[in-house]
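All protein chains of the complex are present and in place, except for one that has been dropped.
The first chain written gets the first letter, and so on, giving A, B and C; residue counts start at 1 in each chain.
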Amino acid sequence: MQLEFTHEERAFRAEVRTFIAEHYPADVRTKQDQGIELGKEDYLSWHRIVAKQGWSVPAWPVEYGGTGWSATQRHIWAEELQRADTAPIIAFSTNLVGPVIYTFGTPEQKARFLPRIVAGDDWWCQGYSEPGAGSDLAALQTRAVRDGDHYIVNGQKTWTTLAQHADWGFFLVRTDPSARKQAGISFLLIDMTSPGVTVRPIITLDGAHEVNEVWLENVKVPVENRVYEENKGWTCAKMLLAHERSGIALVAHSKVALGKLRKLAATIGEPGCRLADDPIFRRKLTEIEVELTALEYTELRFLAAESAGKAPGVEVSMLKIRGTEIYQRISELTLEVPGSHASLRVSRATAHASGHDAVAVPSAIGVADTYFNLRKLSIFGGSNEIQRNILAKAVLGL
Amino acid sequence: MQLEFTHEERAFRAEVRTFIAEHYPADVRTKQDQGIELGKEDYLSWHRIVAKQGWSVPAWPVEYGGTGWSATQRHIWAEELQRADTAPIIAFSTNLVGPVIYTFGTPEQKARFLPRIVAGDDWWCQGYSEPGAGSDLAALQTRAVRDGDHYIVNGQKTWTTLAQHADWGFFLVRTDPSARKQAGISFLLIDMTSPGVTVRPIITLDGAHEVNEVWLENVKVPVENRVYEENKGWTCAKMLLAHERSGIALVAHSKVALGKLRKLAATIGEPGCRLADDPIFRRKLTEIEVELTALEYTELRFLAAESAGKAPGVEVSMLKIRGTEIYQRISELTLEVPGSHASLRVSRATAHASGHDAVAVPSAIGVADTYFNLRKLSIFGGSNEIQRNILAKAVLGL
Amino acid sequence: MDFNFTAEQEMLRDSVARYFGDHYAFPQRQAVIRSEEGWQPGFWRGLADDVGILGAPFDEAMGGLGGGAVETMIVMEEIGKALVIEPYLDTVVIGGGLLRRCGTPRASELIGGIIAGEVRLAFAHLEPSSRFNLAGVTTSAVQDGSTWRISGLKDAVRGAPFATHVLVNARVRGASGDRAGVSAFLVATGATGLSSREYPTVDGSRAADLKFEGVSAEILGPAGQGCDLLEAAVDEGVVAICAEGVGVMRRLLADTVEYTRQRRQFDAPIAANQALQHRMVDMYIALELAISMTYMATLKLDRPVLERKRAVSAAKVQVGKALRFVGQAAIQLHGGMGMTNELAVSHYFKRATMIESELGSVDHHAARIEQCDAAA
Partner (left out) sequence: MDFNFTAEQEMLRDSVARYFGDHYAFPQRQAVIRSEEGWQPGFWRGLADDVGILGAPFDEAMGGLGGGAVETMIVMEEIGKALVIEPYLDTVVIGGGLLRRCGTPRASELIGGIIAGEVRLAFAHLEPSSRFNLAGVTTSAVQDGSTWRISGLKDAVRGAPFATHVLVNARVRGASGDRAGVSAFLVATGATGLSSREYPTVDGSRAADLKFEGVSAEILGPAGQGCDLLEAAVDEGVVAICAEGVGVMRRLLADTVEYTRQRRQFDAPIAANQALQHRMVDMYIALELAISMTYMATLKLDRPVLERKRAVSAAKVQVGKALRFVGQAAIQLHGGMGMTNELAVSHYFKRATMIESELGSVDHHAARIEQCDAAA
């Protein structure tokens, strides 16, 4: 047993940290600092820089553009990206549809789609959830009917993250309505510019536009854009659930947020009675930091097991549960900082637009946005209740 | 709306408080103070004093010995008993079997049993739970087979509180094994001195002997000791579940315990750094006191509704849940007082027997006993999980 | 001991609920908060003319309904249920409470204006570093003949864009934090030297940062002795906002129960999940306890100072915790739908979150209880 990363791993961390520091686009950083919503080009400009370095799809097989990194190296890379608070590399492209295509796709599909994902030329969105399905994914009702060398697709998807930017979408659709749930589903790649595809924004409670409804009305999809066999799409969907989860515990995100919170708490209040000096508030910080440390070493422990050849199992559900709980908790504590300036919790956008940040209590700006927005963490990606169901079955044998 | 009890109610409180102060047996108080387990006579001597005053069965109809008090008066009486930390009046006699007998019993049964319950001549225990049943009461398997003018009873009951003192027991037994669960059950009164009745102690984790197993082997029970119709015993059992719940929230118990805890915390540690001066511990006390206040006014609110003619409903489940949680929490906080003197958490009995209390840190004696013992509160009498199931159905319509 | 409402109080609740039902349906509210004005003058006028609740807590001699804290509680709970953003709390409860205690002819005149719907108040008590301390005041007030001159910065003044007058706590002497030397002042919103930067709040209302540069003001009460007065009025506000929180939570719970019964997953309503049922039971319990504490504090507002403060702060602690728990659970149990701006539930959640810390957070009020203990 030993706690340290190896000399090589530490050198690797230094290398990626330097790379990020030196290459992250200054204009994107400025927008983030000012609380301006990022646009498609902001995300992609960073993706392209990473792709040029050859690191945009580290977990992929080397033949398709992967880096050949160890699990520990991938973890370090994910952590450094979180630590630097970069615009995310769109996971729907690199972690979800990419692996499905190189695992189940035809040679033509691989050649057509993979290089553009690696390079950041295509933006992918995920058409899984439906208004009537949610966590019960297999209850989906979007229909695809074969018509010669096309499918005609009709239905509605929802919670489609950043679909407003997407060039392509991967969709689960029902091709055999008579089959039982998981059977009869196919996995289609759909050009988002196809006639009949409509993307409608869903504004979340923090006022942001992150998710969308996607309506499909008589959308013609060439049969060649089906991945794997007809009615066997569930195989592709299932594979995703067990795929790359580096960073799922959000440890570096939480560390950054906790660091900011500590700084804020040290500046609020008159000198001598800073919020950071309040024993009750300080204890809350101590407790969440201990929780975060426990999560961090748990992730490392699982990582070590993975490096030693053990496949990552349902323990990732635990990392997801605790990771989201802790990150949410930090946002709760941050919400306490502005004290009674409740109504000053103006959104970042409002503050920026009105030049308000010049006069207002800076600690108040955007903290409510973040708190509201992060409620999604325990809901999306398989709610924490679903994760507990999974753990109950798999770990406890219940 | 008004918060105060009426002048009459306050006078009543003063009256019962004075009565308890003046009449509670000094030798029983001494035993309690020294942590000596109370014996049967200790309980009964107090019962007889209360009976002489005419207050041993306040909720009963006046014709059988009840006081005719209002719901508020009964609440005040229950609260004052808790406040004074008296040996309890055995509820199995006065609150459980008594009401069943005066509601469903024959004139002969009433004449034979009720006066002796009122007077404290008979001690009753409850034969409901079985090793295989627990919260699923109706799954009971104790059999009673008719044999002329007797039943022959065979089976095993468990968690029978203070059965070691009982003269009589009321038992749910199965008289029709072919009927479905709740049907086919009868309600029998069994003389605990009958041949074939064996009481075996169950020692709980705190070392106390409060509960027992009761074995019934070919016990002959006269048919005249069956209450209500054969196979209709569930009607009697159900009635109990909705009966007298004064004091179920344990508010006065919790207040007494919290008061003791505050006093302890003010004496532990060097002067100037008392545990009570520690902001973290003080905040825990503040929080539990607020919780207790909320519970207290909730109980009063329900009581006011009851006084206004609304029958007490499943809200008592809520009082039970919060009341036990709060009382348990206070015992947890009390456990923190002795600090690292963990192994000094000797039992009261040990401390007393060895004269240990003279040297040891007094705050350490018995606190673990109490903490361990009170874990039962969220288990017995319908576990808090069962109570939440009840609330889910009844209040939320789920 | 009696926790029942009188027939008159039940009628008050019904009439308020009916009026809000008719004039403050959720889609209408959403349209209003997105509008230029951000509030409904006509609705406010109706509160005065149609339901008469702007006079609820004032003596009949002043033209009020002669009600008290219970009537305020009833109105505020309905305000919570309907997510009303108009400034009832600041105008009638806190402002009215302050003016009622002044007892001057000018105060009576202003109360008359409140009852008539013509005077609307905003309460400018916060400064950038005051946190929850009413005596954390650097804004100064200097006597200038028969008037006073106010200078300083007040921020996060809720409802200021809707107000005709602003109540300001300012300092006539001493340093920030001193209880002595603080008084309440009244400033007309159009006064010379008063500049305002307005903005929407996250829960649908509007607020402003106000800059006072020698603004002419009327003093309320004796100079420099206003802290007790302010605290008494704010305590009424704290209890009122607890009642609003109760109204908000009633809707959060009801909507959640309803949603989980409708919404099906894995061939059953999601309410069939025991884990969700128990969560809703805990929401119910939290709500019931919050109701009890709000009643208790409402009925203790006229008790001696220490007892009043303890009761008020205990209520805010209980209600504040309940708001956090019930709000988060409501969103979680609505799943993705709870995250959208479309459903009412997310707006109730946002208001719940704001009430948590308005007029003092859970930690602030817990500490205030401890101060009362130490002073007792």
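Going forward, a contact is a pair of C-beta atoms (placed from the backbone, for glycine too) under 8 Å apart; a residue touches a chain by one contact, two chains touch by 3 or more.
Values in this document were obtained by computation on a predicted structure and should not be read as measured data.
Of B:135, B:198 or B:218, it is B:135 that touches the chain left out of the display.
From the set B:19, B:64, B:215 or B:281, the residue in touch with the chain omitted from the display is B:281, counting the whole complex.
Hidden from this view is one chain, which touches chain B at 129, 132-136, 139, 158-159, 202-205, 207, 211, 268-270, 278, 280-281, 332, 335-336, 338-347, 350-351, 354, 356, 359-361, 364, 368-369, 371-372, 375-376, 378-380, 383-385, 388. The chain not displayed touches chain A at residues 1-6, 9, 72, 282-283, 286-287, 289-291, 293-295, 297-298, 300-301, 303-305, 308, 315, 318, 321-322, 385, 388-389, 391-392, 395-398.
By the touch criterion stated above, the residues of chain C touching the omitted chain are 273-275, 277-278.
One rule holds for everything that comes next: only the chains that are shown with their structure count from here on.
Rounded to whole angstrom units, the spacing between the C-alpha centres of chain A and chain B is 53.
In this assembly, the C-alpha centroid of chain A lies 38 Å from the C-alpha centroid of chain C. Centre-to-centre spacing of chain B and chain C amounts to 43 Å, using the average Cα coordinate of each chain. Counting only residues that touch two or more partner chains, chain A has 280. In chain C, the residues touching two or more other chains are 366.
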